[in-house]
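The structure under discussion is supplied below as structure tokens; questions concerning it will follow.
Omission of a single protein chain aside, the complex is shown with its protein chains in their original locations.
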Amino acid sequence: MLTSMTKTDFQKPKTVEEAVTLLKEAGDDARPISGGATLVALMNARLVQPSRLVSLSAIDELTQCTYQSDGSVRIGAMRRHRQTAFESNLKAAHQVVSGAASQIANPPVRNMGTIGGSISFADPAADYPPSLVAANAEIEIAGPEGRRRIPAEEFFLGWYETALEPGEIVTAVILPPVSESSVGQYEKLCRIAGDFALASVAVTIDFNASNTVTSLRLAVGGCGGGPIRVEAAEQALIGTKLELDAVVDAAELVVAELDPIDDVRGSAEYRLKVVPRLLQRAFNNLVETREPAQ
Amino acid sequence: MSQPVTLTVNGKTSDVSCGATTTLLTVLRDTLALTGSKRGCNQGVCGACTVLVDGAPMRSCLTLAANIEGQNITTIEGLPEGGDLKPIQQAIIDSDAVQCGFCTSGMILTAHEFLQRNSNPSIDEIRTALSGNICRCSGYRKIVDAVALAASRGGA
Amino acid sequence: MQIEQSFTVDAPRSRVWTLIRDPEQMIACVPGCESIEETGPDTYRAAVTVSVGPIKARFSMAIAVIEETVMEYVRTESKGEEGSRASIVQAISDMRLTDMPEGGTEIHYSSTVEISGRLGRYGAGMMKKIATRLAAKFEESFRALAEKQEEVC
Partner (left out) sequence: MDGIDMQGVGSSPHRLEIMEKVTGSAEYIADLSRPNMLHAAITQSTVAHAKILGYDISDAMAVPGVVCVLTGEDFPDGRMGAFIKDEHAIAKDKIRYFGEPVAVVAAETEAIAREAAKRVIVKYEELPAILSPEEGLAEGAAIIHEDLDSYIKVFPAISSGNMASYTELNEGDLEAGFAEADLVVEGTYDTAPQAHLAIEPCGALADIDKQGRVTLWSANQSVFRVQANVCESLMMPMGKLRCLTPRVGGGFGNKMEPHIQPLVVRMTQATKRPVKMILNREEDFECVRARHPFKVRCKTGVKKDGTITAREVEVLLDCGAFGDDSPGVLGYSLLMSLGPYRIPNSKASGKLVYTNKLRFGAFRGFGNPQVAFAGETQLDQIAEKLGMDPLDLRQKNLIQPGDVWFGGGQVASNGLQECVDKARAASDWDNRKSRTAPKGKRRGTGVALSAHISGLLGTGAIIRVFEDGSVALNTGAVDIGQGSDTVLSQMCAEALKIPLEKVSLASPDTDGSPYNWGTTASRVTYTTGRAVVGAAAEVEKQLKEHAAQMLECSEMDLELRPGGIVGVSGSDKEVSFHQISLRAHWAAGGPIVGHHTWVFNQPTIDPKRAVCSGIPFPQVGVFSFGCLIVDTLTDEASGKTEVAEAWSAVDVGKAINPSSVEGQIVGGFVQGMGFALTEEMVWDGPKLANPTLLDYKVPTTLDTPYNIHSIIVEAAEPDGPFGAKGAGEIGLVAVPAAIANAIADAIGGHVHSLPMKPEKVLNKMLEIEDAT
């Protein structure tokens, strides 16, 4: 009858396949552990008592970040936030992801936390989810049935739920090729440095030579169960030069899709009020930082 | 179930018996009697338990002992070399950057690692580096000054 | 925490009532429900798992029907706790059935729920969203069941 401390076992496999097998054989209460930043805190608080811990630390494949020949970037699930924040492979619009990574928690925690662990936990106010949706990332998942890839949008189901099936783990995040003219921006509002977002906005944009938006993706964090992408707003901005009127109109479309709650970080009402303002600022910053380059 | 774990702490290797969910902080404090690492929140936020794992600052309260076998752990007790204080320790003394002292071990280890990477930091870089270590007494000013002082003396 | 929800199913009220009062059928509809056994007249014991992120709470629930108007209305009181009392849940729930003019039945459900312990940490705002999501899952499964049963019969 007695407790976690006597009944959890610990495994440290060397391959993804081994890890998946170890998770599968231990059933529902087995947990993969990557950086530990979230899971160990939950175990310390006696909120989670896994029957088995499968450490992903010794799996080389997961620790790599590679620039692939097609221009996509594959970020292994065990890449630490600090690595991703300083990742030289992330350029142009991909910087929405490095920007998010650089704003997670604080330096020592960024040393520990991993991208795979963070998105698997899928905190509604976490920084990666909106940035990955804005970046049009795909999530690579390994499970008993082998590997599969799904768009980030379909991965985050809301309120801590993800598309991961029992026994599955995230193995990588794949960012699609981006053009050099594209830009990415992650704008976060939080109470105190390093806190989870009260609200956050992630955008990636590409422009043509005359500064007209040719493609745009936008996602909001902290204002619902998961990242909220608003395609209508994206469409409304494509073809514009991000003039203030267009941004204000698009922001209204965004607000209509938000589903915030009152929590200790802020009220739902405030989030609805502040998101359009954050959006305006994000776009304004993008336009301003772009103009001198033209 | 307990399992034996071999840990290398401050250059000394020990076999400790601990559970799969036992944190490094618990092993350091309860098994190895290295109580310089403090438990302030057990959640990774306050930073009082910060130690170096293979030279990088980590929260010992969020690190499972079983998961860091074979890695080199440095705690505040192991920081002085040959009994001499590290420059950051001396700078903390010289800047009067200690009040209650509960955050000090974690603060020193975080700053020490930072100074190894950045020998000539700006005040803002220091503020960023220390932003994961909470001090409730000092208002941080003297701690930031201490890190700048250590840097100006050319050492971590 | 107050949860309220209405939905309609394309099945007659008698069918809906029978299903709702049949523990065997409800196991499949209540999200996370593993078993329901009758422990006495109008009392039941159910095993229900609620997962929020990595926290998974297995409740042993004691459910009692405390008021009932056949075919129309049922009020239940539910109390549950995890094995080592890590979470405790208590609820008073009302379910009311109404015929729809165009056929079919409207199910109106309201519940006052109190959760303490591990799951209580998520705060009322978050738990309400999660409860709403569970309610939506219930609606989906129940509708499928009610409408499928109808065809079979």
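As written, the chains take the letters A, B and C, and residue 1 is the first residue of each chain.
Note that in this section contacts are C-beta pairs under 8 Å (C-beta built on N, C-alpha and C of every residue); 3 or more make two chains touch, one makes a residue touch a chain.
What you see is a predicted model; the values in this text were computed from it and never measured.
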Contact set of the excluded chain (shown chains only): A, B, C
In chain A, positions touching the absent partner: 1-3, 5, 41, 45-46, 106, 189, 191-196, 198, 263-267, 269-270, 273-274, 277-278, 280-281
In the full complex, which residues of chain B touch the absent chain? 29, 34-43, 45-46, 48, 75-77, 79-80, 85, 89, 92-94, 96, 98-105, 108, 123, 126-128, 130-144
Against the hidden chain, chain C presents residues 84-86, 88, 116-117, 120, 123-124
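Going forward, only the chains that are shown with their structure count from here on.
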With respect to inter-chain C-beta contacts, which pair, A-B or A-C, contains the greater number? A-B
Give the label of the chain whose average Cα location is farthest from that of chain A. C
With chain centres defined as C-alpha means, what is the inter-centre distance between chain B and chain C in Å? 50
Whole-Å distance, C-alpha centre of chain A to that of chain B, is 29
For chain A versus chain C, what separation do you get between their C-alpha means, in angstrom? 34
Taking each residue of chain C in turn, which ones touch at least two of the other chains? none
Quick one: which residues in chain A touch 2 or more of the other chains? none
Any idea which chain B residues touch chain A in the complex? 1-3, 19-23, 42-44, 47, 50, 56-59, 61-64, 66-67, 110, 114, 128-129, 131-133
Touch list for chain C against partner chain A, complex: 52-56, 86, 118, 121, 123, 125-126, 128-130, 133
In the complex, chain A touches chain C at residues 28-29, 31, 38-39, 42, 46-48, 121-124, 158-161, 225, 259, 261-264, 268
